[in-house]
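One chain of protein is taken out of this complex; the other chains stay put.
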Amino acid sequence: MRIVSADTGGALLDENYNPIGLIATAAVLVERPYKTAKLSIAKYSDPFKYDLSGRMALKDETFLALKLAKKVKPDVIHLDSTLGGIEIRKLDDPTIDALRISDRGKAIWHELSKDLQPLAKRFWEETGIEILAIGKESVAVRIAEIYAGIYSVKWGIEYAMKEGFVRIGLPRYMTIEINKEKILGKSLDSREGDLYGEISMEGKEFEWEIYPNPIARTFMVFEAKS
Amino acid sequence: MRIVSADTGGALLDENYNPIGLIATAAVLVERPYKTAKLSIAKYSDPFKYDLSGRMALKDETFLALKLAKKVKPDVIHLDSTLGGIEIRKLDDPTIDALRISDRGKAIWHELSKDLQPLAKRFWEETGIEILAIGKESVAVRIAEIYAGIYSVKWGIEYAMKEGFVRIGLPRYMTIEINKEKILGKSLDSREGDLYGEISMEGKEFEWEIYPNPIARTFMVFEAKS
Partner (left out) sequence: MRIVSADTGGALLDENYNPIGLIATAAVLVERPYKTAKLSIAKYSDPFKYDLSGRMALKDETFLALKLAKKVKPDVIHLDSTLGGIEIRKLDDPTIDALRISDRGKAIWHELSKDLQPLAKRFWEETGIEILAIGKESVAVRIAEIYAGIYSVKWGIEYAMKEGFVRIGLPRYMTIEINKEKILGKSLDSREGDLYGEISMEGKEFEWEIYPNPIARTFMVFEAKS
């Protein structure tokens, strides 16, 4: 099974470890044995202008996943919304009302589906590829999350080279290692079976450190300074 | 404390990683230091005829646990039903109604208790051994789950020798290693403190692989081909 997925993560943090805004959306192509991505692309946000209260992330993720999917023609697309794996093209209003999710979740999906449902329907008609709201059950979604963390670190290193310092909150229970010209991200959840990702990076001179976020247990903080 | 427990697990998977049916029920005797089984027995189901919607598993588990318990005379029997450790022999209708579980759980137990309550009562009268609905709190239940995975793999290897190929979904966060004439199963949850199991197997020629189930995060897939 060849899966394309996308997720958003990595938050610029202030000095009290509060998030200022999210940094990167990553889309990945995941194939057997489903431990890392075969291909990945990223889209960066401006964390200083990010609307943390909004629901932009899922739209960004859908668009980026479609961009990659058009290129690599996967069997299926997995989105980070835990609706039991339902097909997005089937999310009309009565179907959303029948979902076993919170009223708030339903309100969000009534809004989101206006854009995403026709998009998914057209993409399915043209390619036969389904877009599923599978969320946390999907290993591909988790790998996309790890890549969002890795690309956030790449952004952070470039930011630190210019501004002198950066502090980033990584996605849940993952850590980062930097070796020569690679950024390696690894799941810290032993139950996941060694999921990881890596991207290359130009050689740069900087110091970095990774440590637990004191106010968000199981989340790590990455810091770099030039 | 000498504990007998039983659990059912390991699912034959189709090419989309959907379960066709469950494979094995294992009963185990667990003694100090409670990391593996001292003894284990198994009963196989026909996964092609398995009623995934049914509640057969708990009855199978009770019967298999009793079979082992009659032989090894444990201090207690642990079943995989999370009712806070209540004694099955006490599960009459008013007690079930008073449980803090879902209405669906109550309906299932009103049905199940017709068989299991008199059985547990009689077994307790004859032996003094209680049968407890302790579920996920019990390390013995988890060890039985790991053994169900191991026996499923054993069944799968025999199936692959005949049919050429098998794909099995293991119970939650466990992995398998095959060394010479042993099948070793290990918990992947670091918090559990190194729970494991192993059984012997006749030497056979086959290839095998283990990798994350792409649509069920924290669950691994075992494949073998002859």
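For clarity, chains are labelled A and B in written order, and residue numbers in each chain start from 1.
We adopt the following convention: contacts are C-beta pairs under 8 Å (C-beta built on N, C-alpha and C of every residue); 3 or more make two chains touch, one makes a residue touch a chain.
Treat the numbers as computed from the prediction; the structure is a model and nothing was measured.
The chain not shown here is touched by just one of B:7, B:158, B:192 or B:223, and that residue is B:192. Checked against the full complex, the one of B:99, B:139 or B:161 touching the unshown chain is B:139. For the chain missing from the display, the contacting residue among A:39, A:52 or A:215 is A:215, taking the whole complex into account. Residues 1, 3, 30, 32-35, 85, 134, 136-140, 142, 189-193, 195 of chain B touch the missing chain (whole complex, contact as defined above).
In the full complex, chain A contacts the hidden chain through residues 16-17, 172-173, 175, 188-190, 209, 211-218, 220.
Throughout what follows, only the chains that are shown with their structure count from here on.
Mean C-alpha position of chain A lies 35 Å from that of chain B.
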